[in-house]
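Up next is subunit A:
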Amino acid sequence: MYKILSEETDKSGMKVLNIDKSDLVELMEEYKGKGYYLSSITGVDMKDHLDVIYHIHNFDKNDYICVKISTSDEKVPSLTKLWKAADWDEREQYDLMGIIFEGHENLKRILLPEEWAGHPLRKDYDLKKVQYVSMDRSGNEHVSFDETEGW
Partner candidate 1 sequence: MSLLVRIHQWLSFLGNFTSLGLAYILQTIFILIFVGISFVALIYIFRKYMARIQRRVGPNRVGKFGLLQLIADLFKLLGKESIMPERRDDMAYKLAPIIVIIATMLAFMLLPFGNLAYFGSLAVTHSKVTLILMFGILSILPIGEILGGISTKSNYALLGTMRAVAKDISFEIPMMISVLAIVIVSSRSYVTGGAITGGLSLSGIVANEIIPYGIIEPLGLLIFFISMVARASYSPFDLGESDSELISGYTTEYSGMRFGLFYVGLFGMVYLSSFLISILYLGGSNGPFDHYVGFIYLFIKTDILVLISFLIWVTLPRIRIDKFVNLGWKYLLPLSMINLVYAGLFVLYIR
Partner candidate 2 sequence: MSHWIELNVGPVHPSTHGIYRFRVKLNEETVEDVDITIGYLHRNAEKICELSYFVNNIIYFDRMDYIDAMNMELAYLRAVETLMDMEVPERAQWIRMIMAELSRIAARMVGIGAVGLDLGMLTPFFHTFHEREKIQKIFTEASGGRQEVNYMSIGGVYQDFNEKIINEIREFISQFKGKLEEMVKMLLDSEIFWQRNEGIGILEPEVALDYGVTGPMLRASGIGYDIRKDSPYLFYDKVDFEVPVAKTKDNLGRFLVKVEELRQSIRIIEQCLAKLPDGPYFNPKAKKSAMLLLKGQGDVFTRVESESGEFGVFIRGDGGVKPYRVHARSPSFKNLAVVPEMTRGVLIADLIATIASVDAVAGEVDR
């Protein structure tokens, strides 16, 4: 049985459930049974830990619920078994935020090229770093973020 750590209402009037990440799948299964569908997954880098925020939506009751979990080891259970929508959303969050969804079958980058190093939405991501894009694996072809170049 899952345990809701705290329940609140955020500024947009949405119900927010704070739970532990080990209870996530169980809670989501119950809500899926009630007719809820996954709307979006958001990861937030809080420097010492990662917050993962799920928005689920019931089309019949027109009810939005926000489920928040936090993780300190970048690992979160995957919801791909419950909703297909979780597939791309989790891949996106893995790509940009570096959250590892355990149980996702095809967890690879979706927006950035495969060879990209680091996860850009992390707060400690170095923006000045030169990154190699998949054009050339030997590293000759690269995009630089030097803003004075080319103009």
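Here, contacts are C-beta pairs under 8 Å (C-beta built on N, C-alpha and C of every residue); 3 or more make two chains touch, one makes a residue touch a chain; residues count from 1.
How were these picked? Simply put, all candidates are chains of the complex that A comes from, given by their letters.
No experiment lies behind these values; they were computed from the predicted model shown.
Asks: Every candidate listed belongs to the same complex as subunit A; state which one touches it: 1 or 2.
Replies: 2
Asks: Considering the complex alone, what residue numbers of subunit A touch candidate 2?
Replies: Where subunit A meets candidate 2, its residues are 10-12, 14, 16, 37-40, 42, 44-45, 53, 55, 59, 62, 64, 66, 83-85, 87-89, 92, 96, 109-113, 120-121, 125.
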